[in-house]
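Every protein chain except one is present and positioned as in the full complex.
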Amino acid sequence: MLSFENDYNVGAHPELLRRLGETNFEKHTGYGEDELCRSAAEKIRAALGCPEAEIRFLVGGTQTNQIVIDGLLKSYEGVLAAETGHVAAHEAGAIEYSGHKVLTLPAHEGKIDAKELRAWIERFYADESHEHMVFPGMVYLSYPTEYGTLYSRAELEAIAAVCREARIPLYLDGARLGYGLMSREGELSMRDIARLSDVFYIGGTKVGALCGEALVFPRGGMPAHFTAVVKQHGGLLAKGRLLGVQFDALFTDGLYERISANAIDKAEKLKALFKEKGYAFFLETPTNQQFVQLRDEQAEALREKVRFSFWEKPDDTHTVVRFCTSWATTDEELDTLAAIL
Amino acid sequence: MLSFENDYNVGAHPELLRRLGETNFEKHTGYGEDELCRSAAEKIRAALGCPEAEIRFLVGGTQTNQIVIDGLLKSYEGVLAAETGHVAAHEAGAIEYSGHKVLTLPAHEGKIDAKELRAWIERFYADESHEHMVFPGMVYLSYPTEYGTLYSRAELEAIAAVCREARIPLYLDGARLGYGLMSREGELSMRDIARLSDVFYIGGTKVGALCGEALVFPRGGMPAHFTAVVKQHGGLLAKGRLLGVQFDALFTDGLYERISANAIDKAEKLKALFKEKGYAFFLETPTNQQFVQLRDEQAEALREKVRFSFWEKPDDTHTVVRFCTSWATTDEELDTLAAIL
Amino acid sequence: MLSFENDYNVGAHPELLRRLGETNFEKHTGYGEDELCRSAAEKIRAALGCPEAEIRFLVGGTQTNQIVIDGLLKSYEGVLAAETGHVAAHEAGAIEYSGHKVLTLPAHEGKIDAKELRAWIERFYADESHEHMVFPGMVYLSYPTEYGTLYSRAELEAIAAVCREARIPLYLDGARLGYGLMSREGELSMRDIARLSDVFYIGGTKVGALCGEALVFPRGGMPAHFTAVVKQHGGLLAKGRLLGVQFDALFTDGLYERISANAIDKAEKLKALFKEKGYAFFLETPTNQQFVQLRDEQAEALREKVRFSFWEKPDDTHTVVRFCTSWATTDEELDTLAAIL
Partner (left out) sequence: MLSFENDYNVGAHPELLRRLGETNFEKHTGYGEDELCRSAAEKIRAALGCPEAEIRFLVGGTQTNQIVIDGLLKSYEGVLAAETGHVAAHEAGAIEYSGHKVLTLPAHEGKIDAKELRAWIERFYADESHEHMVFPGMVYLSYPTEYGTLYSRAELEAIAAVCREARIPLYLDGARLGYGLMSREGELSMRDIARLSDVFYIGGTKVGALCGEALVFPRGGMPAHFTAVVKQHGGLLAKGRLLGVQFDALFTDGLYERISANAIDKAEKLKALFKEKGYAFFLETPTNQQFVQLRDEQAEALREKVRFSFWEKPDDTHTVVRFCTSWATTDEELDTLAAIL
């Protein structure tokens, strides 16, 4: 069935599969210490303009978030995040499982606000009993956000400034980073991301890979014995080559950007389509996730012909649903959707 | 200096010290398996009218909360609490440290609302992706609350009903239970507390003891091998007798209620005093904590003569402060305060 | 360079890659709820003769061990394992990270002994202070062991009997299960494994897959909300299909057994080769790992021409090394090794 359910419902970009096949019988040592991982890391460093970046490939997003947050925080520290942030809302408590509180900030279409962040931190240290509270040890944000929105350059710079002032790292979850970079409204390049954050990851799972996220410490500072930390969290892949070869392909000849651009092109067409047909947007975004508001019976009828995600019930008679495009979305799929609408 | 800073700033009720001395050279086995603990538990069962209650004495409130919550929850469950609840705000992340998220509900002068609780749970199970979220595994509330307020009988019954419907335990933090029981507006007896909650604790630290809380499972259901659970959390006191003898004294001849009543009498006088002198209340409560709103310079001046707690800054020129009475507050102290005001 | 370093130094069996390619653009829902996972699980159930088995696909071995052990144990329970068991020795404390002690038993060429296990449990319960100790909550063993050895039918039955008597689950780590099943000395079929253990996993990573382990509860009993448990441990793969399609291929037309048999054939040849050339075995095993004792200078010389693993230093002048075969080992590789030796 036609599906805009999410951006991880097909396999990998064919070039990645081709490279997987090509290297299949090469013998490589395990645990990410192989040539393919080394090559991929080198290409990412070049793309970021960060020769000193430390890079590690992990399997998935929640795992990466848990390892970074638990790996960098002291036991008495928590991570500040939007109340809609993935770590706050949709990781089944993976952060708390590792011992840390997610300290929530108001979300503005998925984004946190630098002023509110600063105020939170000031209030914390002004409280005489703050030794009885959870210390702010890191700021987490996602780019694009879980709502498909993007921070402007000024917004991200303001947040980064607060973090540096407070001497806490800024961690950027780039599960859908490619879609933010290629957005027509995106103001930030990969080099900006590397410059403004202290640690971030480049999402592979949602941008062309079978699995895999590239965790980057752009100016170094990866915790000592990070292999042990990753192993301890159950995140060390024996055949690290599987991640290496995919990121090597994604960062060869600009493939990552090129396939990300497709998701944006298709999202723009999809938006036009919905508008043309008179649908109301709950949230129209500059990236690959679009939130459409349907009447309940409309949603029911549509669900028989196309897959999408339920988002929320704004009232008793309407439903907000999410349509995702991806690197793999085709014009044919949009034509079929047009016919359905 | 005169102090209304909190309700744990003196030692123990003299009767408890007397009994400590009296039993000092009796030989008792360790870890709460002694005659004094047994006797105390028996007296509490009688006071609650719960012959089958299972009771354990622990040293402090945060420890008790951590042990109960971690001991009863599955790893994927969190505890629902008011955003101002002690477990949410003032335990330095002790609940998250033990692996569980505190799921916050709006606080209404420190209280949660049964309707909002039910709505939260319904929304959770209606969400198609709730397996990626933290399950509601328990409801936590404090009686009196951190704001000195009390649930009415109807309010607590409504919350208990939601819990039973959702098949999750209701845990009542009674750090200041005595002050709630003896409040002139309190509608609930100790037997009501035992009937409506699934597990609760009777606070000793703030009500006459040097330390100690009596954890009660009124209808049984203490987790198996609870001694091991307590030990593992670092909460097993070698000389459990120290807790047993104090609770034995508190539950002999109604001492617990009697000394709690003193805090209420003194709080009523204190309220009258502030009103008489024209002070504005931020929150006037039926228990032993009173929240007064002062002009900043007023607060400064007062701070030189009497100790109280800073609570919050409602605006740039005012300060909300807390005055606590306790089982030990005397008329002389109130007279001195009157003179100062 | 020629390599017998380990059994995960090439990619996947070509049939798995072919199926990955073939299904690449099928749209599948995420998190293991897809048709490919369902089909793979169905085939495994058939192979086990366990129609009621509950099956989940996870990415790697340490992750699987952590999730099973933490998912099944109470907080005050630990897991009994050989002191050489993977969970005891080589998971960077992943089990302790999740809060549980690994209780060690003596290892006999990697195996635990039923009598020693029973004695351990009896001694534990006989100790009057056992509530101050870590309860035995599960038995872990690996088949084949980390030393390439195998339990006989009688040995495994005796261990299973102790577990049932003590009412604790027997968990079998089958990272190299195929190599145990196809060993010429192996007495146990996959159905025997399913019958004798309470939970086990069928290793994919070391037996033909890019990654992936199939966790099996042969008679049901998977913990409730296991998706949340897996997510919380960072182990939920978005594109679960990657695991499903590989196990579907492995369990089609007996591929798993067939490719496992190759490792055994090649191991037998490798053993013959070493013997023929007069090398001493530290441990000659019936599976795909062989432990050869070399003089230090011999080891040095060999290392220049072929990769293998350092195992241990038995004395000052010798080195024990490990040679692994796998599903991918070829006769040509053995010929080259013969020439080198």
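Letters A, B and C name the chains as they come in the text, with residue numbers starting at 1 for each one.
The definition used in the following text is that contacts are C-beta pairs under 8 Å (C-beta built on N, C-alpha and C of every residue); 3 or more make two chains touch, one makes a residue touch a chain.
From a predicted model like this one, the values you see are computed outputs, not experimental measurements.
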Candidate in contact with the missing chain, chosen from A:K231, A:K266 or A:R322: A:K231
Full-complex contact with the absent chain, from C:E128, C:E304 or C:E332: C:E128
From B:L105, B:L242 or B:V321, residue that would touch the chain that is not displayed: B:L242
Subunit B, residues in touch with the chain not shown (by the definition above): 1, 3, 5-6, 8-12, 14, 17, 20-21, 23-30, 59-63, 66-67, 91-94, 97, 205-206, 210-211, 227-229, 231-239, 241-242, 307, 328
Contacts of subunit A with the absent chain, listed as residue ranges: 70-71, 74-76, 99, 131-133, 135, 224-225, 227-229, 231-232, 236
Residues of subunit C (touch criterion as defined above) contacting the omitted chain: 75-76, 78, 89-93, 96-97, 99-102, 128-129, 131-134, 310
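We take it that only the chains that are shown with their structure count from here on.
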Separation of subunit A from subunit C, taking each centre as the mean of its C-alpha atoms, in whole Å: 33
Whole-Å gap separating subunit A and subunit B, where each centre is the average of the chain's CA atoms: 42
Centre-to-centre distance between subunit C and subunit B (centres being mean Cα positions), rounded to whole Å: 50
Residues within subunit B bordering two or more other chains: 75-76, 99, 131-133
